[in-house]
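Just one protein chain is left out here, and the rest sit where they should.
Right, subunit A next:
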Amino acid sequence: MKYTICKKNELLPGEKKAVSVGKKSIVVVCTGDNEYHAIKNSCPHQGAELSEGRVGGTTVSQEVGVIQYDKINEVIRCPWHGFEFNVKTGCPLYPSDKTRIKTYDVQVEDENIVINL
C-alpha cells in the first residue's frame, strides 16, 4: 500500500519529516538530491522519537589521530543519548549484530515522496 508523504520540493537534503501512517510512526529523511529514506521513528535504545534528533554527517578516520567528516546527511542522531544511525540501512554506527531500526521503502512518484508499506 502506497502513502504520499509530501511534495518532493518540501523535503530538501538534510531535512527530515515525521509522519504517521496508520499506527506506524515513521521519519523520512532526504539524504541528497532525489534521495529519500524512511525508518521507524523510535530509537531502539530507549524509544526517543528520532525525528526530534539531528540529521547530519559523522566523523570517520583512516588513521589514528586524523578525523574527517563524512556520510553527510546519511546519519540521524537520537535526541536523547546521541546514538548515531545510518538512515539508509537502519544500522547503528557502533558495531552491533543485534540492533537495527526498521527501514521502509520510499520512492518519488510524480514529484511526490511516496512510502510503500
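To be clear about the criterion, a residue touches a chain if its C-beta (ideal position, glycine included) is under 8 Å from a C-beta of that chain, and two chains touch if they have at least 3 such contacts; residues count from 1.
Keep in mind that, in the parts below, contacts and distances are computed from a predicted model.
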item: "Transport permease protein", "Predicted metal-dependent hydrolase, TIM-barrel fold", "Copper-binding protein MbnP-like domain-containing protein" or "cytochrome-c oxidase" - which is the UniProt name of the missing chain; value: "Predicted metal-dependent hydrolase, TIM-barrel fold"
item: Residues in subunit A touching the chain absent from view; value: 45, 58-61, 63-67, 81-84, 92-95
